[in-house]
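Structure record follows, encoded as C-alpha cells.
Presenting chain A:
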Amino acid sequence: MELHVEDMKFGYTKKSLVVKGVSFSARSGQLISLIGPNGSGKTTIVKCINKILKPQSGTVSLDGKNVQKMQPFEMAQCISYVPQFTNSYISGSVMDIVMMGRRPYIKWKISEEDIEIVLSILQELELDHLAHEQFQELSGGQKQKILIARALAQKPELYLFDEPISFLDIKNQIDIMELARNMVVKEKKAVIMVVHDLNMAMRYSDQVILLKSGEVEASGLPKSVLNKKHIRTVYGVDIKIIEDEFITPIYEPCVN
Partner candidate 1 sequence: MEMNGKKMLKRLLCLIMLGAMVITLGACSTTEAETKSDSAKGITVTDTMGREITIEKPLEKIVTYNSGLSEVLTSFGSEATIIGRGDSVPNPVLNVEVPTVGKWNEPNIEAIMELKPDAVFTYAANMTADNETILENAGIKCIYLELTDVSKSTEEVTALGKLFGKEDKAEAFVKFHDKYEAIIEKKLKNIKEEDRATIYYEGYTDYKSVNKEAGGQALITAAGGINIAADETAKYPEISDEWVLERNPDAIVKLVSSTKKILGTDLTDQGAVTSFYNTLIARPSWGNLQAVKDDKVILLSSEVATTAFGSIVGELYIAKTLYPEQFKDIDVQKVHEELQKTLFGTDLVGIFAYPSK
Partner candidate 2 sequence: MKMSKTEKIKMEKNIDQAKLNYMNKRSRKILFILLLALALVVTAVISIAIGASSVNLKTVIQVFGDVFVHNESITDMQRDIVFSIRVPRIITAILVGMALSNAGLLMQGIFQNPLVSPYTLGVSNGASFGASLAIIFGSSFAFLNFGEFLLPVFAFAFSVLTMMMVYGVAKMSNNTSSTLILAGVAIGYLFSALVSLIKYVSDVKDLPELVFWTMGSLSGVPWEGIAIIAVALAGSIILMMGFAWDLNIMSAGEETAISIGVNYKRIKMLSFGISTLLTAVAVSFTGVIGFIGLVSPHITKMLIGNDYRYSVPASSLIGALLLLIADTIGRNIIAPTQLPVGIVTSMIGVPFFLYLIVRKRGK
C-alpha cells in the first residue's frame, strides 16, 4: 500500500490556510509521526487524508486511487482513524463499540466471522475480559485501547492515530506505541500518528514529519529531523539530547 499526499492545502476560510501545501508519502511497514507545535496543522492533515475535511487543493491517493473519489465504505476498508477526542456520549458495551469497526463490511446482520474478528482483536490486545463491560465505565487507557481495537476491526491498510497517547500514563503509552509498532512490523500496515512526545516519536517512528505553521519544516529519519536546530526553529525551545546506551536519544528541555 502506498499513500501519496501531494501539495495538500486547507483552510477553514479562503484567506488563511492551516495547511499550506504539504506533500509526503507513506507505505506499508512504516510508522510515520507527525510532529509540530499546537496549531501547526497536524490534525487537519490527518482529517484531510480520510475525507473528514476536503482539502482545497492537492491530492491524496491510495495506491494510485484518489481518496476523494472512493466510496465511503471502500475508503473505510482501507483507512481507519482514531480521533484525538472521541465523543464523550458514546456508549454501549465494548463489543458494541469494536463491532462498529465492522460496519464497512456488514450490510445489516452480523456474521459469525465478524464476531470472531472482534473477539480475536480483543484477545490479542488482552482486553477480552472487558468484552461485555460498558465502555463508559472503563479507565482512560482502556478506553483508548478499545477505540484502537475498533480501528483494527476495520482491517485497513493504513491507520491514522491522532494523539493516541496524550492523556495516558506511561504504561499505557508504551502499550499503545508497542501495538502500533507491531502493526507496522508484523502485520505490514502503515501508521500515521500525531504525537507530541519527542521521545516516543524518536523511539518508535520510521519517519518523522516536522511541521511548522502548516508547512513541512523537515522530514525523514527521526534522528535527522529531531535535532536541536529544528526543534529550536519549530518550538522555540532549547533542548538537551542525551544519548543512552540503546542509542536512542532522550530529549530534555533546558529550562533556565
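A quick word on the picks: all candidates are chains of the complex that A comes from, given by their letters.
In this section, a residue touches a chain if its C-beta (ideal position, glycine included) is under 8 Å from a C-beta of that chain, and two chains touch if they have at least 3 such contacts; residues count from 1.
These numbers come from a predicted model, not from an experiment.
The candidate touching chain A in this complex, chosen from 1 or 2, is 2.
Residues of chain A touching candidate 2 in their complex: 47, 50-52, 71-77, 79-81, 83, 86-87, 89-93, 95-97, 100-101, 103-104, 106, 108, 112, 115-116, 119-120, 122-124, 128, 131-132, 154, 160, 182, 186.
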